[in-house]
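Dropping a structure here in structure tokens format, bear with me for questions.
With one protein chain withheld, the remaining protein chains of the complex are depicted in position.
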Amino acid sequence: MKKTLAALALTGVACGASAQSSVTIYGTLDAGVSRRTDTDVTAVGKRDNNKLGFRGVEDLGSGLKALFQLEIRYEPDTGAIENTVRPLFQGQSRVGLQGDFGTLRFGRALSAFQETSTAFEPWSGMPAVAGYQTDLQVAGYTSDPLSVAGNSLNRFSNAVFYNSPVIGNIFQLNITVASKEANNNPAIIGRGTAAAPQFPANSMAPVNPYSVSATVTQGPFAAYGAYERNAVSTKLWSVGASYKPINDLKLMATYQRQDQDYSVPVNPITKAWMVGANWNVGLGLVRAGIGRKTPDNIFNSPNIAKTKQFSLGYDYNLSPRTYVYVDGTRRKATAAATFNYYSVGIHHNF
Amino acid sequence: MKKTLAALALTGVACGASAQSSVTIYGTLDAGVSRRTDTDVTAVGKRDNNKLGFRGVEDLGSGLKALFQLEIRYEPDTGAIENTVRPLFQGQSRVGLQGDFGTLRFGRALSAFQETSTAFEPWSGMPAVAGYQTDLQVAGYTSDPLSVAGNSLNRFSNAVFYNSPVIGNIFQLNITVASKEANNNPAIIGRGTAAAPQFPANSMAPVNPYSVSATVTQGPFAAYGAYERNAVSTKLWSVGASYKPINDLKLMATYQRQDQDYSVPVNPITKAWMVGANWNVGLGLVRAGIGRKTPDNIFNSPNIAKTKQFSLGYDYNLSPRTYVYVDGTRRKATAAATFNYYSVGIHHNF
Partner (left out) sequence: MKKTLAALALTGVACGASAQSSVTIYGTLDAGVSRRTDTDVTAVGKRDNNKLGFRGVEDLGSGLKALFQLEIRYEPDTGAIENTVRPLFQGQSRVGLQGDFGTLRFGRALSAFQETSTAFEPWSGMPAVAGYQTDLQVAGYTSDPLSVAGNSLNRFSNAVFYNSPVIGNIFQLNITVASKEANNNPAIIGRGTAAAPQFPANSMAPVNPYSVSATVTQGPFAAYGAYERNAVSTKLWSVGASYKPINDLKLMATYQRQDQDYSVPVNPITKAWMVGANWNVGLGLVRAGIGRKTPDNIFNSPNIAKTKQFSLGYDYNLSPRTYVYVDGTRRKATAAATFNYYSVGIHHNF
């Protein structure tokens, strides 16, 4: 009786919400000043993705847990969400269960390949101009080609995410599979024509996009292999390894091969490699990397540019949550796209 | 002096905010996999509205309280806000006072009718395809016809909300009145012409939209009656009742009549009924319903479709906050709009 009454009365206080709650708010605010030599502007910008997130873990007993995570991404210099068009929870929106079987989640997040490879990149996968994740480390590949313009390049929407447990403290397998659902993409001509594009506006994927990665960790060594096929059937494989000769030094290298043959008629193959290092020096961290991205048919068409990048960065930790940094990079592609880049800023986790 | 100084200095720490705060973060993340037989896609989607909310209650003494609530709604499969065009706080944004006189609030939220009727629907008002709230239980009615395309169908913006106290533990009255303010609607031809639409773009409502509901609860019985008139003077009345023959079984039924005569020249009357049940079985909950929506002039124009829907669902509670579910439904309208629907997923409150 009481129960029925309570359910019916519009109390204005707690309708539709749980009695007890445990949400952790977290995030990153990173901002600084930078200069590119190919423009005459000193800009205020960022080195890292800026996040405001909400997450929680509920213990269901018997080793079972429910997990959720929602992550806003924004530009600190304008206060807008990333690119002003990306979804509110661009970072991720996922819910699922974790147990002895591993972790199974539904929603939107980084694909298995994209999430794994950041641990082998000297800028930790940050989208810094000095970093390699955004372009070189992924061979210019996009995980989400059939989405609205300006959308993320390294996430799956409408997906199921599985992470195995870490087997024998050594091995983990990660699988992401997306539905074929259309997501309001503009038309992509591809191997079609303007009148009959290969992927019309708001297309479904012909096959389910998927991404698989496996990692191995043994003492100072770690390595991964990954394979991904996106919504326009571009295929990418990627391998990487890291080694710690001493505890404060991590050396890393990755190699990628992207095959766009399904939708790109010329130069469909792109290859990229990167080697880098992270070196802890007192309260500081030195980041260094060198990498190259090479289109195919390079001998037949020598004018197609390679991209070369060399970067050096330094973080000075003010606390475990806060550091200031300086980055310098030189990036060479075509003559027009060659520039130096410098930045200083502050990175704060909360 | 100190006070003046503090007020003037830009301290960067606490400007414009209160010294003490008590905000509760709450929400729902529900996601799963579904299949409709009229498409060939297995989709990742939702059964419930997904929420991230912020609310608080401040005790003002003498039985008076201040209340606020802000509720984001989003799609878990893409991370975007609902329909990508709805307001950030689509769920609600309200502030007001509660006391012996009841609850009085200003802002945006479900209308009195829409908020009351969900307690009489076997899917608890969730927008699940298997549920009845979105279409059948409201006779296809919209509370907010003069809003931007893609906007919510069951809320009032620019409104005043009153809920009476529960009188004698039995009776409650709820009233919502909206202003006539224009809200950027596209033109609605209605009983006008394309050149002179009855409701031009960005129209004001000719009369204040309002919504009234009353509920009665007595032992195992509960019932409501509601009347609403929206911004294009569509009128709806709705009645419903529920009964619990045993504590674990709730039977429910509703009936609605929508009259669009003011703006729709043909078949302006829509009628709908629904009967359903909720049955607790151990940690499980069985949901079942059957309903029908019938346009008017059905004998004169037999080709105008009725909609019929039969649904069955099952929740398995992993905790008071988390359950997994399966739904199945059969919906029949015109031949083209007839389909079966199946879904499985996880529902997590935080």
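Chains here go by letter, A and B, matching the order in which they are written, and residues are numbered from 1 within each.
We take it that a contact is a pair of C-beta atoms (placed from the backbone, for glycine too) under 8 Å apart; a residue touches a chain by one contact, two chains touch by 3 or more.
Computed from a predicted structure; not experimentally measured.
The residue touching the chain not shown here, chosen from A:Thr134, A:Thr217 or A:Thr338, is A:Thr217.
Across the entire complex, the residue among A:Thr24, A:Thr37 or A:Thr334 in touch with the chain not shown is A:Thr24. Residue-wise, the contact with the chain that is not shown comes from B:Val160, picked out of B:Leu29, B:Ala80, B:Ala119 or B:Val160. Across B:Ala31, B:Val44 or B:Leu70, the single residue that touches the chain missing here is B:Leu70. Touch with the hidden chain on the side of subunit A covers residues 24-33, 41-45, 50-53, 55, 57, 67, 72, 74-81, 84, 88, 96, 98, 103, 105, 112, 115-116, 119, 163, 166, 169, 172, 174, 215, 217, 219-220, 222, 224, 242, 244, 318-322, 345-346, 348-350.
With the whole complex as reference, residues 1, 4-5, 7-13, 15-23, 25, 54, 56, 58, 60-61, 64, 66, 68, 70, 87-97, 106-108, 157-160, 178-181, 183, 204 of subunit B touch the missing chain.
Rule of thumb we're sticking to: only the chains that are shown with their structure count from here on.
A straight line joining the Cα centres of subunit A and subunit B is 36 Å long.
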